[in-house]
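Note that one protein chain is taken out, while the other chains of the complex remain in position.
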Amino acid sequence: MKTTLMLGAMTVAGLAAGAAAAATLDDVKARGKLNCGVTTGLVGFAAPDADGEWQGFDVGVCRAVAAAVLGDASAVEFVPTTGKTRFTALASGEIDLLARNTTWTFSRDVDLKFEFVGINYYDGQGFMVPKELGVSSAKELDGATVCIQTGTTTELNLADFFRTNNISYEPVPIETNAEAQPLYLEGACDVYTTDASGLAATRAAFENPGDHVVLPEIISKEPLGPLVRHGDNDWGDIARWTLNALIAAEELGVTSANIDELAAGTNNPEINRLLGTEGTLGEMLGLDAQWAVRAIKAGGNYGELFEKNIGENTPIGLARGLNAQWTDGGLLYSPPFR
Amino acid sequence: MSTLSDPPAESFQLSQLLNDTRYRSYTFQFIALILLILAMAWLGYNLAQNLAAAGLNISYEFLGEPAGYDINQRLIEYDSQSTHWRAAIVGVLNTLLVAVLGCFMATVIGVVVGVLRLSKNWLVSKIMAIYVEIFRNVPVLIWILIIMAVFVAILPQPRDFRGDDPAASMVLDLFAFTGRGFYLPRPYFTVEWASGGTGWLVVLAVLVGSFFGARALAKWATATQEATGQRPTTWYFTLGIWFVPLAFVLLVMGLAWDIPALKGFNFQGGIFMRNSLIALTFALAIYTAAFIAENVRAGILAISKGQTEAAASLGLRPNRIMNLVILPQALRVIIPPLISQYLNLTKNSSLAIAVGYMDLTGTLGGITLNQTGRAIEAVLLLMLFYLTISLSISFIMNIYNNSVKLKER
Partner (left out) sequence: MADKSIAFVRTEMLPQQAPPASQSGVIKWVRENLFPDVLNSILTLVALYFIYKIVAGAWPWLSNGIWTTSSLAECREILDGATGGCFSVLTERWNQLLFGFTYPTEEYWRPTLAFVLLFVAAAPLLFAMYVPRQVLYFTALYPFLAYWLIWGGTILIPIVAIAGFVVGYLAFTRVERQSFAMGLLAAVVAAALTWWIGGFVSGALSGFVALPEVPSRDIGGFMLNFILGVVCVSLSLPLGIVLALGRQSDMPIIRIICVVFIEFIRGVPLITLLFVANVVLAYFLPPGTNFDLILRVIIMITLFSAAYIAEVIRGGLAALPRGQYEAADSLGLDYAQSMRLIIMPQALKISIPGIVNVAVGLFKDTTLVSVISMFDLVGMIRGPILASTEWNGVYWELWGFAILMFFPICYGISQYSQWLERQLATDHR
C-alpha cells in the first residue's frame, strides 16, 4: 500500500519514465522518443564520439526506425547495454528495440521470447593474433591464452571449436571490448576472439593495426540483427520493414542523394510503392506514406550505412562479403514491397 | 463476597485497539503483517503478470543442462560439457579460495601495519598512517583495476621470454613472473605408489607426527625447567624432529620438481597462479589490511598503559610485552571488527568480475546468466549462495570469538 503511494508520488514528481505496455508503437509516439538498446561501445557499430553523439552501423538502424516512426532521426534515446543486461532491458520494456549486434539463435528466439526482425550483418566468430606469433591457422593455437568477450555466444563457440579439434586453451573472460583491448595489446593473451566484425573494429582502434592479423577460420555463424519483444507484432513489423526498406533501397538504387528526386515518382512501381507514391504500404504499418523516405534519409540506404560506418574506406575496413546484395553474390535479400 | 472484589466487567471498545497500550501492539503488528503480505502479493502479482506477458516462466531446469563454456581456474573437475550447477560450484570454490587467501594476507599485513603504526619510529609510523589513509579512502574497485592494469603492464609477458636475446628471463631458472601470472615449480613424487594424492597424505601425516613430537619435547623441557630451574637446550632437537622424518619420507618417495618451461604460447608445467587471482587477492588484501590495521591499533590502544608498565616492571622486554601481555588482551577487542572485515572482504570478492576472475559472480551471475537469460533465477541463487557463505563465516567466527572472550559472570 505504502509502496503504491510512494510510486504514485514519484510518478507525479516526474521521476518515472513512460509506460511500455503491449502497444509499443503508441508508447513510442506518446513518448516522442525511441529507446534503443546498443552496446556500451564498439567503434563502427555503436559508440559515442568525442561529442557524445552515438555513431555506428547499429545506431543507423535505430535512427532509421526513429525517423520512420517519429519523423525525426535524432529522436532516439540510446541505452547502453552489456551482454548481461540487454535481454532484461528489452523484456522489461526499458528499450523498444535492441540493436546490439545480437546473434539470432533458436533459444533466444523461442525460449527467451524475442522476435528477431531480420539480419543486418552476417558475421562469424574469428580470431585475431599478433603478427609476430607467426600463426596462420586457428588449429595452431594449442595451449594459447584466449581473451573472450563474455555475454555473447562467443564462449560457447570457442569451447566447441577447441573441443572438436581436441586442442587445449586458456580462456580469459572479459566483460567489455574496452577491457579486452589492453589485455590483448599488453600480451596477457595471445589471441582475442569475438565476431569478425568486432575484431576488425577493435583492430582499427589500435595504434598499429598492421601488426595484427585476423585468422582465416570463421568458427561460427553469427547472424546479427535487431530484435523486439515477442507478442507485439505490429511493432515487430515496423522494425522488420524499416530494415528491409534500407536493404531494398540499396538494391533499387535509392540513396539519400537521389531520394527526393525519386520520391516525386518514377517509372519503377516497386520504388514508388517503397517511397509511398503508390499504394498504401505505410498506412498498413500504422505509419504514413513517407515512412520509408524518412528512414532512408536518416542515414542513407543499407549500403551507405555500411560504407559510412564499417566499410572499406573507414578505419574498420570491412569488405561487404556475405553482406553484399544477393544480386552481387551476397546474402542480403529483402522480401518484395508489395 | 467474591463479586465485590471483582473488577468491573470490562467493556471492550474498538478505540482500545488504538489507544490502549495493551492492545495497541497487536494492532500494529497486525497492520504490519497485512502490509507485508499485501506488498509481497503485489510484487508477486506483478511478477506473474510480467512473466505471463513475456511468456516466460520460473524454472531451475537450466542448472541441469550443459554449461557449454570453459572456466580457466577450477578446483574441481569441470569441462564445457558439465552442467551449469557444476559451473556454479566451481565459482563458489573460487570465491572461497580468494576469500581465504585474501583474509590470510590481509590479517598478516594488517597486524604488521597496525603494530608498526604505533612504532616509536616517526618515519615508519607516518608511512603506515599514509598507507592506511590512502587505501581506506579510495574505492576497492579502483584498487582492483589499478593493480590488475599495473600487473599486466609492468611484468613481462611470455613473448618477452622468447627468442635468442629475450627481454626477460626466469628467476633462478625456476620461477617465471609474467603478466599472465606466476609460474612456480611444482613438487611431485616419482615413486609410483606415492605419485597420486597418497604422497601428500603421507607428508601430511609426518608433519602432524612431528608437530606432536615437538610439542611433547617442549612439554618435557618446561617440566624440567620447573623441576630444576634450568631449561635444557632443545632447539636442535626440535629442528631434527621437524625436518629429519620429512626429509626421509620425501627422499623415499622420490621428490622431484616440475619446473615451468616456455613451450608454445605459454609456460607449461609447474604451478600456475593466474594474474586475475593474484591481482584480486592482493588488491582485496591490501585494501582490507588498511582497515584491519586500524582495528589492531585501536585494540592495542584500548589496553591501558598500566598493563605495559606492569609488564615492564616485571622485567619483560618490549617485544615480549607485546606478545605476552598486550596482544592477547587486544585480541579480544580486535576480533569482533575483524570478523566484519572478513565478511566485507568475502563480499568484495564479488568484484572479481572486473578482472575476469571466475568466481561465483563470474560463473553463475555472469556467463550462466548471459547464456540462459534466466535472470531472476540466477540472481536469486547467487544471493542465496552469498548469504550462506556470509552466515557461515559469521557463525564460525562468532564461535571462535566466544571461545576467546573473557568469561564474565
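Letters A and B name the chains as they come in the text, with residue numbers starting at 1 for each one.
Basically, contacts are C-beta pairs under 8 Å (C-beta built on N, C-alpha and C of every residue); 3 or more make two chains touch, one makes a residue touch a chain.
Quick caveat, the model's predicted, so the values are computed rather than measured.
Participant: Decide which residue listed in A:Asp58, A:Glu115 or A:Glu179 touches the omitted chain of the complex.
Facilitator: That would be A:Glu179, which touches the missing chain.
Participant: Looking at the full complex, which residue from B:Val171, B:Met383 or B:Val404 touches the chain that isn't shown here?
Facilitator: B:Met383
Participant: May I ask you to list the residues on chain A that touch the chain which is not drawn?
Facilitator: Chain A touches the missing chain through residues 2, 5, 7-21, 40-41, 43, 47-48, 50, 52, 77, 79-82, 84-85, 88, 91-94, 175-179, 181-182, 185, 204-207, 315.
Participant: For chain B, which residues reach the chain that was dropped from this view?
Facilitator: The missing chain touches chain B at positions 18-19, 25, 28-29, 32-33, 36, 43, 46-47, 49-51, 53, 116, 119-124, 127, 133-134, 136-142, 145-146, 149-150, 153, 347-348, 350-351, 353-354, 361, 365, 369, 375-376, 379, 382-383, 386-387, 390-391.
The rule is simple: only the chains that are shown with their structure count from here on.
Participant: What whole-number Å value describes the gap between the mean CA coordinates of chain A and chain B?
Facilitator: For chain A versus chain B, the centre distance works out to 42 Å.
Participant: So in the complex, which bits of chain B are touching chain A?
Facilitator: 35, 38-39, 42, 50, 53-56, 68-72, 79-80, 149, 152-153, 157-160, 179-180, 263-266, 268, 275-276, 353-354, 356, 358, 362, 366-367, 369-371, 373, 375
Participant: Quick check: in the complex, which residue numbers of chain A touch chain B?
Facilitator: For this pair, the touching residues of chain A are 1-4, 22, 83-84, 87-88, 91-92, 107-108, 111-113, 130, 132-133, 141-145, 150-152, 155-156, 158-160, 162-163, 169-175, 179, 182-183, 186-190, 229-231.
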